[in-house]
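As you look at this complex, bear in mind that one protein chain is not there, while each of the others sits in place.
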Amino acid sequence: MDKWTQTAWLIPLFPLTAFLILTALGRSYRRAGVIIGSLGSLGAFAYSLFILVDRLANSPLDYNKSFEWLAIGSYSLRIGFEITNLTSLMLSVVAFISFLVQLYSAGYMKNDERITVFYGYVSLFTFSMLGLVLSDNLLSLYIFWELVGVCSFLLIGFWFTLPKARAAAKKAFIVTRIGDVGLLLAILLLFWYMPEHALDFTTIQSVFDGQSGAITNGITTLIALLIFVGAIGKSGQFPLHVWLPDAMEGPTPISALIHAATMVAAGVFLIARTFDIFQDSAAAMETIAYVGGFTAIFAATVALAQNDLKRILAYSTVSQLGYMMMALGLGSLTGGIFHLITHAFFKALLFLGAGSVIHAVHTQNINEMGGLSSKMRVTTWTFAIGALALSGIPPFSGFWSKDVILAVAWDTNPLLFVIGLATAFITALYMSRLFILVFRGRPSAASAGANESPAVMTLPLIVLAVFAAASGFIETPWNGWFGKWLTDGPEEVHASGVAIVGSVAVGLLGLYIGWLVYGKKRLSLAARQEKKPWFVNMLERGWYIDELYIALFVKPLKLLSSMLLAFDTHVVGGVVRFAGAAVSTAGRTAARLQNGQAQTYGLAAIIGFVIIVVAIVGRRFLP
Amino acid sequence: MLPSYLTMAAILFCIGLYGALVKRNAVVVLLSLELMLNAVNLNLIAFSKYGVVPSLTGQIFSLFTITVAAAEAAIGVAILIALFRMRGTVNVDEFDKMRR
C-alpha cells in the first residue's frame, strides 16, 4: 500500500484544476489553454500509472478510504474512493486516452475560436469520468455519472450555432436521462433493501456475493435490471442507442473521447463494478447477454449502409459495446473489461484517424473520398491497424479480446456465439468497405488537395496504433493472466479452437468480400448508388428506429404538451389574466376617485364618516 | 326646547354641508362653510342656556368662533382673488392640482 494509492483522490483534481484555471482564464489564452488542459490529463495519467504499476507489481489488497459526509440520525452516509485492480486500470486508460485526445485537439481544433472553452470542457469531462471510476459508493458514482452526462451535452453541442449539433446534444442528454432514471431507481431500491442502507461497493459485494439472502431474488433481479437500464442509456445499447450516432455532430476528438474512454465506458464500468448483483440474478444476466448480442448485430448491420465516416464508426461503437455487454451477460467480467480496454485504444485511434481525414478533405461522406493512402501515409497506416484490430484479425488487440468473448459464448450459449460470429463478419465487411472507399482507389475531387496532418495530430495516432496492435497480448487463450489479475479469481484458460478459427475465418472472409465488392469493383459504383434496395435504405436509416421513436414517443408527447400548453394558456393563464384584469379594472375605477377635486374627497370622507357612525350606532339594533 | 334648537342646527349644518360639497363657485362654497359654522354657533348658544350647567361660557365660545369665522372668510376671499388672478376662474372643479 504505497503513498500513491493512499492519495489517489488527487487524480481527478488534476483535470478539475485545469478546468477551473481554464474557466478563469477566459478565451484569450489559446496556447496556455492547450498546455494547461493537456497537463491536467497528463498529471492524472502519470499518477494513475504509478498506482497501476504498484498494483501490477505487488498486487496489494483493495484500498478504500472514506469519510463521513452526512449523518442523518443513526444513518451515516460515507463518501470516499476505492482502488481496485479494475479501477486502477480504468483510471490509467481514461487519463491516457484523454491526454492523447487533448494532444490531438491542439492540432484539430487549432483554428477554433473557443479552443480554451473546449479544453475546459474536456478537462471537466475527464474529471467526471475519473471521479466516477474512483467512487466507492453508488451515490457519488451517480453524481459523477450525471456530470459525465452534462459534459457530453456540452461537448456534443460544442458547435451550438449548428442546429444539428444543438439537436444532437439535446437528444443525447434526454435519451441518456431515461437510463439515468433507471439507475436512480436502482440506487433507491438498494438503499431501501440493503442492510443498514449501505451503498458502498464493498458492502454490496459482501451482501450479494455471500448469498446471504438479505435481499430476495426478485428484488435482486429488479435492481440489476434497473442498473442495466442506466448502462443502456450511457453505453448506447438498444433501444437507447439513438443518441450515439447523432452525437457525431460534436468535434471529432470528442467523439473519440466519448466512444473510447469516458461516456460509453461508464455504462460497462458500472455493470462491472456492481457485477456481484448481476451474478446473483440469472434472469438479469440473460437479459444483458441478449440485449448486448442483439445490439451488436443490429448496429453492425446499420454501420454497413452508412455513408458518413463518423456515423459508421459510431454504429461500430454501439456494436462493440453490445459485444462487451454480451460478455458481461455471459458472466465473463474479464472479457467485457478486456474488450473495453482494447476497444478504447483502437476506437480512439479510428476516430482520431477519421478526424485527421476529415481535417484534410473537409467532408464526412466516404463516397467523396478515396485515394488518400498516398497522401496521408501515417494516417493510413495507423487507421489500417485500427481497422484490423476492430475486424478481429490476429495479432491485433481486437482479435484477442473478441476471442475471449466468443470462447465464453461457445461454452455457454451457442446462439450468442453465432450472433457474435456474424457480427464479427459484418464488422470486418464494413471496415474493409470504409477503408477501401476512403484510402484506396482513385483520388476524388475532395481528396485531391489533402495533406498529412501535423505531427501533434499524428503522434497520438502512432501511440494509439502501438497500443491497438499490442495491448491484446495481456490475455491470450493460453495465458489468463489478465483475468486472474482483474477478477482475483482462478486463472481461466479458454483456448477454444472453434472460437479462434471461427473468428479468424469470418474476419478474413469479411475483409475479402469487402475487397471483392469495393476494391475490385465487382459492383460498379454507379450501380451502388442508383439501385438502392429497400433494405439498404432501411439500414441507412438505422432500421427506422429514430422514425419509430418519433412516431411512438415524440409525436404523442408533443401532442400532449401542446394540449397542456393550450390548457395552460387558456385556462390557467386565463384565470391569471382575469385576476390581473380585475385588479387593474378595480384600480382604474378607484383611480377615477382620485380626480384631484377637494369636493370629491370631502364627499368620500363624509360618506365614510356616516358609514362608521351608522355601523357603530347600528350595533345596538343587532341582537 | 333644546331638541328643537339642536334639530334646527342639524338642518342648517346638513344644508351647508350639501352646498359645500356640490356648489361649483368657490364663493358659494365659502358661504356654505359659514352656514355650517353658524349651525355650530347655534348649538353652543342653545347649550349655554339649556345645558346641564348653564353658563356664559357657551356665549364666549361662540364669540371666539365668530371671530375665527370672520378671519377665515377674509383669508378665503383673499385666496379666491389670488386664484382668480392666476387661473381666471373660481370654479372648484377646475382646481385639480391634487391629482398630480
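Letters A and B mark the chains in the order given here, with residues in each chain numbered from 1 onward.
FYI, a residue touches a chain if its C-beta (ideal position, glycine included) is under 8 Å from a C-beta of that chain, and two chains touch if they have at least 3 such contacts.
What we mean here is this: contacts and distances are computed from a predicted model.
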(message) Which of the following is the UniProt-recorded protein name of the chain this complex doesn't show: "Heme exporter protein C", "Glycine/betaine ABC transporter permease", "Pyruvate dehydrogenase E1 component subunit beta" or "NADH-quinone oxidoreductase subunit J"?
(response) "NADH-quinone oxidoreductase subunit J"
(message) On subunit B, where is the contact patch with the chain that was removed from view?
(response) 1-8, 10-19, 21-28, 30-32, 34-35, 38, 41-42, 45-46, 48-57, 59-60, 62-64, 66-75, 77-82, 84-86, 90, 93
(request) Over the whole complex, note the residues of subunit A touching the chain we left out. (result) 599-600, 603, 606-607, 609-610, 613-614, 617
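The rule is short, and it goes like this: only the chains that are shown with their structure count from here on.
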(message) Please tell me the distance, in whole Å, between the geometric centres of subunit A and subunit B computed from their C-alpha atoms.
(response) 90
(message) Going by the contact rule set out above, which residues of subunit A touch subunit B in the complex?
(response) 594-599, 601-603, 606
(request) Enumerate the contact residues on subunit B facing subunit A in the complex. (result) 17, 20-22, 29, 92-93, 95-100
